[in-house]
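Excerpt of the complex: some chains, original placement.
Residue numbering begins at 1 within each chain, and the chains themselves are lettered A and B in the order written.
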Amino acid sequence: MSGVWGNNIKLSIFGESHGKAIGITIDGLKPGIELDVDYIKNQMQRRAPGSSLLSTPRKEGDNFEILSGFFNGKTTGTPLCAVIYNQNTISKDYESTKDLMRPGHADYTGHVRYDGFNDYRGGGHFSGRLTAPIVFAGAICRYILEEKNIIIGSHIKSIASVSERKFGLEDLKVEKLIELSKDEFPVLENKSKESMVDSILKAKEEGDSVGGTIETAVLNLPPGIGNPFFNSIESTISGLLFSIPAVKGVEFGAGFDIAGMKGSEANDEYFIDKNKEIKAKSNNNGGVVGGITNGMPLIFRAAIKPTPSISKSQNTVNIEKMENAVLNIKGRHDPCIVPRAVSVVEAVAAIAIVDLLQFVK
Amino acid sequence: MSGVWGNNIKLSIFGESHGKAIGITIDGLKPGIELDVDYIKNQMQRRAPGSSLLSTPRKEGDNFEILSGFFNGKTTGTPLCAVIYNQNTISKDYESTKDLMRPGHADYTGHVRYDGFNDYRGGGHFSGRLTAPIVFAGAICRYILEEKNIIIGSHIKSIASVSERKFGLEDLKVEKLIELSKDEFPVLENKSKESMVDSILKAKEEGDSVGGTIETAVLNLPPGIGNPFFNSIESTISGLLFSIPAVKGVEFGAGFDIAGMKGSEANDEYFIDKNKEIKAKSNNNGGVVGGITNGMPLIFRAAIKPTPSISKSQNTVNIEKMENAVLNIKGRHDPCIVPRAVSVVEAVAAIAIVDLLQFVK
């Protein structure tokens, strides 16, 4: 099964890139949540294509229509379904190359998994476009969290070989995260942005693409959220992150670097702070120990691979003829999806946390 | 919920480190699997403590008893429950320090999550000991996979600051992986092992601990295993890996390094090989594209943090008195759990794959 997720809330996604519509049903939302539709639109806008020189010229409003579960401006508590109708799709772009399995894309694996019956146009169900409904659900969850003063924010930690510093404890202020989350290219240091943008434009010029890493923080999560073992907060978030096409690595806190530390360095020593709350002096565990939050900022990083669609000529196979072939893609593509992916990464964090927080009945 | 996992097979774990027993129930196994109990014992032995100077002196056979679902040497198809009775537990070790929240351990987060009612002795349900039943289930799954010639093997890629090379395509032979999986300290290059062992012994001497990374490969997985989005093979494996206490990072294929590549490098170009099968020239995607296997070796790495239990003095809090405190742990601990963790990492890979492969009814 692939399209249903969750324990306390249940998401059910559907759709193909060039079909009639894509969408999501969210079950288990608490009744009476006064949803701000503009808030959701803003979050959707962060992911939407066509907003800058850095992304695909395919302009698609990602305008959603809520079909159910929303009445008089509030959630009803029954399943909320939202649909985004597809438009501005140029299917012919894909028709001529449908038997050529694009490297890095799910063309070949989807073909095998679905015995060749999957909708291949624009990646079909595998398209990054399917993250739009996930951002929709994430926007609702984020809204629920913000009511509890739980705040999510991210920066682009690297693009190609350009990298900036990790979040320091000093960056982890509510105002700073809010500021980052309003920026369409959020970085901790402005000079990073320039070099990163240069990398992207250079790749674009070359008909190539670049990837990057996103670092995300969640503030004000109470301690005690999560579970040992199978539904640990790390399992829940990583499971969703690896659902996002292009994510190839996930780490929490110091992540892979913690493997090089000694126990005496890595252990985050506790102390009683001035508010008589238990805090840790360091945050190598990224706010999670034993699968459960410890009241420190939740920190994780996701590695995003370069957009597989590139204009450069590539070798591949023709799946019908079972022979080697050369692929030249003409469509419209993002030279780098990292800036757009920020909203998706944050969305799945919000979804995972709401599911675990059991804010919802 | 924390103790139940799976779609096609269902695992249900239970137990505390110093309670009567720990165990697991596996539902959904196909009937008629002729289980080799010695095979399972060997796998369990790989994880068992007390087998070398490098691990905790707590000697515990991890002898399991199968209570159900196994009849005349074969699985019945009904739930298979195995229990490991606890023995050789020195609870007093923990009693005196029960209010002192050990840094890096789940004492504090578990205390909050369970309102102080959790069994704190030896980490209780959070103990790494709970991975023994997981290795038991993993052994059965591994056995099922080997019948299909699907082979799992790993090497210790790093301990502390000592690191060796990643798997190259040339290492990924069945014989090589089998050889690695019989080694209790598997490395690609013998010289790595020496330096790694030195790091561990040095940390032990200092009353400290070290972590490391494990790289795992799965060979001969057919293409088409996994799903887009929520049940991608990466989501499934990473969800289980992050259930293992101490795992703080997971990456597939080139992982975080792929974020620094260009699309033209990262894309694994397909070609028809001499057996008329579709293969890729490189394996930056680690055998998975769009959440589904592509027939290349499945490759992932997990970062293991240093054992949080160390003999060095540490600052922490007394949860009852809500005051700062100093902790000195006297118990028996592993200076490095990485070698023992190899079997656990491989076990969860086997479990995840069997669940997705739907070998089982």
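Definition applied: a residue touches a chain if its C-beta (ideal position, glycine included) is under 8 Å from a C-beta of that chain, and two chains touch if they have at least 3 such contacts.
Here the structure is a predicted model, which is why all the values come from computation and not from measurement.
Enquirer: List the number of copies present in the full complex, noting that all chains share one sequence and 2 are shown.
Expert: Per the structure file, the complete homomer consists of 4 copies.
Note that in this section only the chains that are shown with their structure count from here on.
Enquirer: Any idea how many Å lie between the Cα centroids of chain A and chain B?
Expert: That gives a centre separation of 26 Å.
Enquirer: Would you pull the chain B residues touching chain A in the complex into a rising list?
Expert: Result: residues 1-5, 7, 11, 13, 101, 103-106, 108-110, 112-113, 125-126, 130, 158, 160-161, 203, 206, 208-213, 223-232, 234-236, 238-243, 245, 247-256, 258-272, 276, 278, 280-281, 284-286, 288-294, 301, 303-310, 312, 314-317, 319, 322-324 of chain B touch chain A.
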